[in-house]
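Removed: one protein chain of the complex. Kept in place: all other protein chains.
Right, chain A next:
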Amino acid sequence: MTAEHPMVRLTGVAKRFTKGKETISIFDHLDLAIPRGDFIAVMGPSGSGKTTLLNLLGGIDRADAGEIAVADQRIDGLSEGELAAWRAANVGFIFQFYNLMPMLTAAQNVELPLLLTKLRSKERAERVHTALSVVGLADRIKHRPREMSGGQQQRVAIARAIVSDPNLLLCDEPTGDLDRQSADEILTILQLLNGELGKTIVMVTHDPAAANYAKRVLHLDKGRFVERELAA
């Protein structure tokens, strides 16, 4: 993917929220291009629009103006149903609080996105096993979330995010609820997914140590980016 064909492209994006009679502008004519295979950490003060940016990139919120394209596909004009199908095929989400289904085992949680595919049960099981192996939890497939540590739960969430092999991973404070050691393990896995499997990763974080695992850090402030390159 060249600079002309970035993995993610935002052009003139505007996003406003209305609270009561007040309208708050988060972005006004925001431009952004993220090359395929990049690993970006987005930092910035609370309320700067980091999470809103992820929502827009993941098609779970709509821009008020501008264009959003992922892998050359415009998503700003898709219907809700089209967006759901697009998310299932193209994006993996990793949340701060893991958001696993408590009544499902690790394997069942990871299998969820595959229920939206036409894969047979056996093929789904193979993919689930592979994804859990990537995050080092192949021996925990039958454990439920309450039987696992926070770090393990987040690894299951990562396996769920990658099981359908999306090109883009969106991570919202993925280590925000973890101790340092677990956070480092998670970030190492993300680096592996980026470096070895070529996943494009956009990670929102408040943690400078976490941001150090990214290739680039974008500082979001007052609706504009300030970029700082990191050593690879």
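The criterion applied here is as follows: contacts are C-beta pairs under 8 Å (C-beta built on N, C-alpha and C of every residue); 3 or more make two chains touch, one makes a residue touch a chain; residues count from 1.
Criterion: contacts and distances are computed from a predicted model.
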item	value
"Binding-protein-dependent transport system inner membrane protein", "NADH-quinone oxidoreductase subunit H", "ABC transporter permease" or "Putative formate dehydrogenase" - which is the UniProt name of the missing chain	"ABC transporter permease"
Hidden-chain contact residue, picked from the options A:111, A:185 or A:207	A:111
Contact residue for the chain not shown (choose from A:85, A:192 or A:226)	A:85
Those residues of chain A which, in the complete complex, touch the missing chain	17, 51-52, 55, 58, 60-61, 80-81, 84-89, 93, 95, 99, 101-104, 108, 111-113, 115-116, 160, 172
